[in-house]
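A single protein chain has been omitted; all remaining protein chains appear in their positions.
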Amino acid sequence: MASVSVEAVRKRYGALEVVHGIDIAIPDGEFVVLVGPSGCGKSTLLRMIAGLEEISGGVVRIGERVVNEVPSKDRDIAMVFQNYALYPHMTVRENMGFSLKLRKADRGTIGERVKRASEILGLDTLLDRYPKQLSGGQRQRVAMGRAIVRNPQVFLFDEPLSNLDAKLRVQMRTEIKALHQQLKTTSIYVTHDQIEAMTMADRIVVMHDGIVEQIGTPLELYDRPANLFVAGFIGSPAINLIRGTLRRDAARSWVSTDAGIDLPLNGNIIGQDGQAVVYGIRPEHLSPSDSDGLPVTVGVVEPTGASTFVYADLSGAQICGVFSERHGFNPGGKMHLMPQLDRVHLFDSATGRRLSA
Amino acid sequence: MVAVIDVQAGEKAPGRLSQEAIWGLIFLVPYIVLFLTLVIYPVGYGLILGTNPKSYVRLWTDPVFTRTIVNTVVFLGVAVNIKLFLALLLSGFFAHEKRWIRWLSVIFILPWAIPSIPTILSFRWMLNAEWGMLNSLIFRLTLEDGPNWLLDRWSGLGMISLVHIWKYLPFWTLIMLAGRLAIPKDLYESADVDGASPLQKFFYVTFPSMRNLYITCTLLSTIMSLGDFNSIYLLTGGGPADSTQTLATLGIRYAFGMSEVEVGVTTVVVALPVMLPLLVLMLRRMRKGEQP
Partner (left out) sequence: MSLRKILIEARLMLLGVVIFIWTLIPIYHLFVMSITPRVETFAGALWPSRPTLENYETVVKQGHYYLEHFWQQLWNSAFVAVMVCVITLVIASTATFAISRLRVRGGRLVSNMALATYLIPPAFLAIPMYKVMGVYGLLNTQWSLILTMVTFASPYAIWVLKQYADKLPYELDEAARIDGASPLQIFRLIYLPLMAPSLVAIGTYALLLAWNEYLYAFLLLSADKDITLAVALGHFLTTDDAPFNVLMATGAVYALPPAAIYYVFRRYMVSGLTAGAVKS
């Protein structure tokens, strides 16, 4: 097992630069998730770490070794691909043992390690099948088995769950996390799904347009998003973002929306009176109230059983609230929503940067 | 300072090839060597042999040559078009999912699968005016002598086309069948719902879907038929009196029959102005739709 360090890494295709100098330090044993919308460069970065793409600039280290010029096969890594990439002409056993066979391990060792990995993954009864005889979830497990057998320094996952149906995805998510807790191998996991990122990661790297927006633990990103992009990307349903102008006087601060509604703030912010800002509050941090808070008109009500999603109109701005209460929301009716003041996020509307402390 | 050195190491050293690139070149070498020594060299050699102006004068004044040009055009026009039209029709027949039609298709492919020498020689004997099976049969039925199938320019060319079609029809039928089976079934189903007759289905569903394929086949088949040496050489030998030669056989006749190598090559060079555009057109069509 080893640490991985990415220092000022860039990727250019001809004149087009798609990854603009990225720094990430991953300590030994950590499970890091690279998350971001498609085209943000997360897969390219992973493929550079894997040695499948040339590194145009910067340095990638695995352990203490600079691997820029080291071919994939000598980097001591294992990768799980989105479409599994199982060798169709080999059985599960041969697929899992292939890397050891290439390394000229003796048959006893190969058999033993394949057996152990298949027991961990519950594949023992499928070892003599071919990939086309397996279900999607089983193929996914074989792909992971192939990685585990290697006992590599680093596991790389490239959107491994996106070909599975929703139910299986949740199940495999848990399995991968449990596996990591058992093996403690340094892992880098790419996904566009922020829920996967939140549930699986020790730390999340949020990427956007070839740069890193923020690195942190799931709860850090949730509680203190560094900018508008991270705030909007993390959390489901998405955070409510309302444009307005920061107002401050000696006693207090608040945000005044274009429609003239005052949004409450606690004092703990940076920023000038009159600055254009974005006021952010997550749906789960609003609570219904009779007279205090934001006056809204209820639009659509979606009960999910555990909680109720309410989409409401705040003088032209669309606002979503998630409540554990089930009743009292009448489409077309008026009500008030009270933000938890310590959960309000304030961002500069020009730079997108966080203004709350 | 270590960091600075590392960053330099991170920049790709120019001129160095990855393992993949080296192996890629090694793997390409056999074909490139073959291509240079046995395609480029002979093609260049031929083009140089074909630069002597005297050869062009010789060809232009040889009545056999002008006749050959006419023969080639007639042969291509007749053989290619009839063959492909039949292939299009027969592909509809073979598209029926019936056991006996599948068996018939296995037999139908025979002319293409077996070598042409024995079968063309068989045709040649069968069509012999004096003792061939065909004329014997005609004599027995009508008590009159049958025509001299291979001893007349036009019926000779007709028989050449017939043999050519017999040999290559199965191949083109297979191609058209593949194209026809690739047409989505729901197009026919929705035409059925709309109340289309079989003929209407052919004109409004089958033909539009296959038009592109048909054109490509025509181009490719024209180029290939231009090079059909066996059907002519083995059936009539270009005779009688060089009246059924085509460009494919005439060059060989000059070069190996009359030891006029340069003239022989020139017959092929003369065809280039027609060949090259066909070739380029065909290349474009075959390249299209292929991933880069």
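Just so it is clear, A and B label the chains in written order, and each chain counts residues from 1 on its own.
Definition applied: a contact is a pair of C-beta atoms (placed from the backbone, for glycine too) under 8 Å apart; a residue touches a chain by one contact, two chains touch by 3 or more.
The structure displayed is predicted, hence computed values, not measured ones.
Q: With the missing chain put back, one of B:Leu59, B:Ala79 or B:Leu234 would touch it. Which one?
A: B:Leu234
Q: So one chain is hidden, and I want to know which residue out of A:Val19, A:Ile77 or A:Ile120 touches that hidden chain in the complete assembly.
A: Candidates A:Val19, A:Ile77 or A:Ile120; residue touching the omitted chain: A:Ile77.
Q: Kindly state which of the options B:Phe75, B:Phe123 or B:Trp149 is in contact with the chain not pictured.
A: B:Phe123
Q: Have a look at B:Leu110, B:Ala241 or B:Met258 and name the one touching the chain we're not showing.
A: Of all options in B:Leu110, B:Ala241 or B:Met258, contact with the hidden chain holds for B:Leu110.
Q: Since one chain isn't shown, list which residues of chain A touch it in the complete complex.
A: 50-52, 71-73, 75, 77-79, 81-83, 85-89, 98-99, 102-103, 146, 150
Q: Go through chain B and note every residue touching the omitted chain.
A: Interface with the chain not displayed, on the chain B side: 19-21, 23-28, 30-32, 34-35, 37-39, 41-43, 45-46, 49, 90, 93, 96, 98, 100-101, 104, 106-111, 113-119, 121-123, 125-126, 130-133, 135-137, 166, 170-171, 174-175, 177-179, 210, 212-213, 216-217, 220, 223-224, 226-230, 233-234, 237, 247-249, 251-252, 255-256, 261, 264-265, 268, 271, 279, 282-283, 285-292.
Note that in this section only the chains that are shown with their structure count from here on.
Q: Any idea how many Å lie between the Cα centroids of chain A and chain B?
A: 58
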